[in-house]
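Removed from the display is one protein chain of the complex; every other protein chain stays in position.
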Amino acid sequence: MPPFFKYKKQKGHTDQSKDTRDSENHHVPELIDPSLSVNLDIIKQKTGHSSDIIVRTIITGNTPLHKASVVYVDGLVDTQAINDSLIEPLQTNHDLLEMLYQQDELDKFTKEFISLGSVHPVTNWDELFLTLMSGDTIILIDGSNKAWSASAKGGERRSIQEPSTQVSVRGSKESFTESIGTNIAMVRRIISNPDLWIESMKIGNVTRTDVSIMYINGIAKTEVVDEVRKRLKRINIDSILESGYIEQLIEDQTITPFPTIFTTERPDITAGNLLEGRVAIFVNGSPDALLAPALFIGFFQAVEDYYSRYDIATATRFIRVLAFFISLIGPAAYIAITTFHQEMIPTQLLIIVAAQRDSVPFPAFVEAIIMEIAFEILREAGIRMPKVIGSTISIVGALVIGQGAIQAGIVSPATVIVVAITAIANFATPSYTVAISARLIRFLFMISAAVFGFYGIILGFIMLVVHLVSLRSFGVPYMTPLAPFIPKNIGDTIIRTPLWAEKLRPRLISSTDNPVREGENQKPTPPKSRGMKKKNTR
Amino acid sequence: MKRKWFLLFLILTTTSLISGCWNARELPDLALVSALGIDKNEAGKYVGTFQIINPSYVTGGLQGGGGGQGPPTTVYSSTGDNIYDVTRRLSTKSPRTLYYAHTNLLVISEDLAKKDGITNILDAFERDFEFRTTAMVVIAHRSKAEDIIKTLPPLDKVAAVNVIKTLKNTESLLGEEPTVNLQEVIHYLVSPGKEPLISGLSLKGEKKDAKKVTNAQGSSTPKARLEADGIAVIKDGKLVDWIHGKTARGTGWVLNRIKSTIVNINWEKEKAAIEYTVVRQKTKVTAHTKKGQPKISIHIHAEGDIGEVSVPVNLNDPHVLRKIEIEVEKTIKKDVHDAIHRAKENKTDTFGFGEALHRSDPKEWNKLKTDWNDVTFPKLEVDVTVEAFVRRTGLRNKSYLSELKNNR
Partner (left out) sequence: MEKAKISAYQLFVLIVLFELGSALLIPLALDAKQDAWLTILLGMVGGFFLFLVNYRLFHYYPDILPTEYMQKIVGKSFGKLLAFLYILYFMYMTARVVRDFGEMLVTSAYPQTPLFIINALFLLVIIYTIRKGIEVVARTGELLFFILFLLGISGNILIVISGIVDLNNLQPVLEEGIMPVLKTTFTQTLYIPFGEAVVFAMILPYLNQSKKGKRTGVYALGFSGLALTLVVAINISVLGVNLTTRSQFPLLSTIQAIQLDNFLERLDVYFMLTLILGGFFKIGLYFYVAITGIANLFNFKEPSKLAYPMGIVILILSITIASNYAEHISEGTRFISLPIFLPFQVIIPVSLLIIAFFKHKKKRGK
């Protein structure tokens, strides 16, 4: 009983305090006041006299004195541009303010004298703060109940750099930055087509983060676009700090180690996916674009596959899928063979492994787990560590854990080899997100192998497959086009058929009205060499 | 929903924890049996001799700690009333569980095979899920199985591997030892139309030294060594005869088991003057019945090269080659006839003529099946045709011997 009352009391108390706080702020009216000083007071109060809110008041004219203020957030704007094209003209050209006071000439003012990008009137405070905080410059004029918001965004930003995680030898070398405008422009530069549509919204009650949906009208499925829009609109959260927030709030299945949304930092990957009918989501402040719907096989498609010739691309894809399998069941298979199925390896090999295991005090499972965990710690330490001491880690890792452990007879060399191969195989997956899930599932496989040998591994594998096929990403089955099997799209899965043979966009992902992506007979048909020669000699 | 997942997880983990790995066996707890020998002692009990691999001594002192040198294999033996009994009784002596999945060699002593036959002992091996039916079966010729198992050979550290390689080599280079595995032995034991042949193995040299590590390491000429020695003919599960040399090779010809062999032919009164190496051979055995009498025809096709000549002969001349071919055909035919004759004497159809008849004329076979070996087979008419071809003559055409002769 007591806690109930307590709770109630507390609730009442907080309500009260909220009320008082609200009443403090409550004198922020909805509409902008004609008086400049009142307006400036409101701004100062609302922003808590923050030092980065710069207010410059200009007094000019003869009689009467005209007053106007330019308000902006320091660091979000291009100060140079504001000085040159806003403050300078206002100070030097006396007629300008005069013009501002005459309400009917306002349009003329913005059109003729302000050389900044977009200028539009603002009348209520909510909008004013929104534009101010997102980097616009506000012009307030004494006596007018209209404010002007001029776009002069600027400030320090990271420049476009080479991609750091999705590296490729061939292909464009630029990656997204933290600025959403730059990112969208980078994609726009690749797809110069009016059908590339962008919808913007602000998500995050406190952060007011810019989020944009990008898709190609006519190629993207309208249902998917609607679904994306619906799920984004549903989000009601105080902050969106990174695209990962959005991803976690809109994904289909939450209890899964597998990502159902694709992330990329490369504009060319984004463009390629948009052209297959996917929808991209950009979040301001995040150098990763989200792409949906994502397919499992998509995480094995490196961008270079499409730039290099198909035979080589197919071979590398095979390697990647193989590497994924190894990274999943490598240590598990080792455990199963050495503790359950010693009959399954050739005698000579068994003798070698047995000789190594003879002096090791632990069971194979414990040994493998120790090494795996040691490796995971090493990797985690490597990521979070200042770059300067990076080399220490590798020395400690290689010498102490590798050499030392073997020489002390705590682990056998065979285990170290298996763990090392698994680790390397794990790095061969092009997508970091899927590589992480493989890391996680590997431990489950190891446990099942330790308990039931291959029976456990195979049952685990069946569970994994069942789980994978039961996943969906924005309504599309995750394992498409393998299951459900779509023969026409099989050309871009584990194999990659030549570009001229992939006539259709992926079914189920792109719009069904417009499935063809290239003309007939795209296979190069060069003339026979003799014909070429003739032409040349003439 | 969450509770269900939790439940599933709970079931999974508890089952796996309770189950506690019934079948899990760590490698250091296993004694890998590489070869197994079966004898019978005076008291009429089976004696099993187990060659167990000592992994660290096979690979050498890799682990730093347990290095040093010791014998690569250890031998244990025990006695019992039947095979399973023998294997179980060994546990009183071995610190590790015996593990048979890598047993590649099964040695049966000659005495046992002659007196009691091999029929009674094979079931245990076939039934056991660990034991592989691909294990090779040999019979210890003129020695006990135990002695063979105990021998430490040079070259290959694991004795069983050494034996298997020796026998396989003999088969593929000389064609005299058609190796058989357990599965084949049982197959032929059961089949009334074909009797098994099992390779023989004997210990040559001083038996006392065989078990010493120095035998394998001490000197360049080991004092005791294992040799492929003849083929045992088994009838009704019992050893009835040993065949050697050319007879063995003749059997190989009929069985289509010759990968490569040599045929020495005489040339103008000179004995074994030309050596013909068989590179490829194909034998077809067909059976047909004529007026109720089964008849077997064997067709042998052989291709090969000239390996060596010790008489001056012009190998450029196709006529000469044709003559050589005819000689080769004759020699092979003789070997084959010798082998068949020997088998008929033993009243043992080791060639599978019965099976051939079964395939071509099942009705007739059903009539003759019961006393095929004893009545029909010894009287069986066998027709042998041989086709031999000399394909190449090596790097030289004429031998330098002909130059020598000219110079004289």
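By written order: A and B. Residues from 1 in each chain.
Rule of thumb we're sticking to: a residue touches a chain if its C-beta (ideal position, glycine included) is under 8 Å from a C-beta of that chain, and two chains touch if they have at least 3 such contacts.
Everything quoted here is computed from the prediction, not taken from an experiment.
Undergrad: Tell me which residue among A:L249, A:V469 or A:L499 touches the hidden chain in the full complex.
TA: Residue touching the absent chain, from the options given: A:V469.
Undergrad: Kindly state which of the options A:Y72, A:Y245, A:F452 or A:F474 is in contact with the chain not pictured.
TA: Reading the full complex, the residue touching the unseen chain is A:F452.
Undergrad: What residues on subunit A make contact with the chain left out of this view?
TA: Considering the whole complex, subunit A reaches the absent chain at 340-341, 343-346, 348, 452-456, 458-459, 462-463, 465-466, 468-470, 477, 479, 482-485.
Undergrad: Considering the whole complex rather than only what is displayed, give the residues of subunit B touching the chain that is not shown.
TA: Counting only subunit B, the missing chain is touched by 8, 11-12, 15, 19, 22-23, 101, 129, 132-134, 183, 186-187, 190-191, 355, 358-360, 362.
In this text, only the chains that are shown with their structure count from here on.
Undergrad: Determine the centre-to-centre distance between subunit A and subunit B, using the mean Cα coordinates as centres, and give it in whole Å.
TA: 66
Undergrad: Going by the contact rule at the top, pick out the subunit A residues touching subunit B in the complex.
TA: For this pair, the touching residues of subunit A are 255, 338-340, 342-343, 347-348, 350-360, 363-364, 407, 409, 413, 447-448, 450-453.
Undergrad: For the complex, which residues does subunit B have touching subunit A?
TA: Going through subunit B, the ones touching subunit A are 5, 16, 19, 21, 23-28, 30, 32, 34, 53, 55-56, 58-59, 62-66, 99, 101-102, 104, 130, 132, 158, 161.
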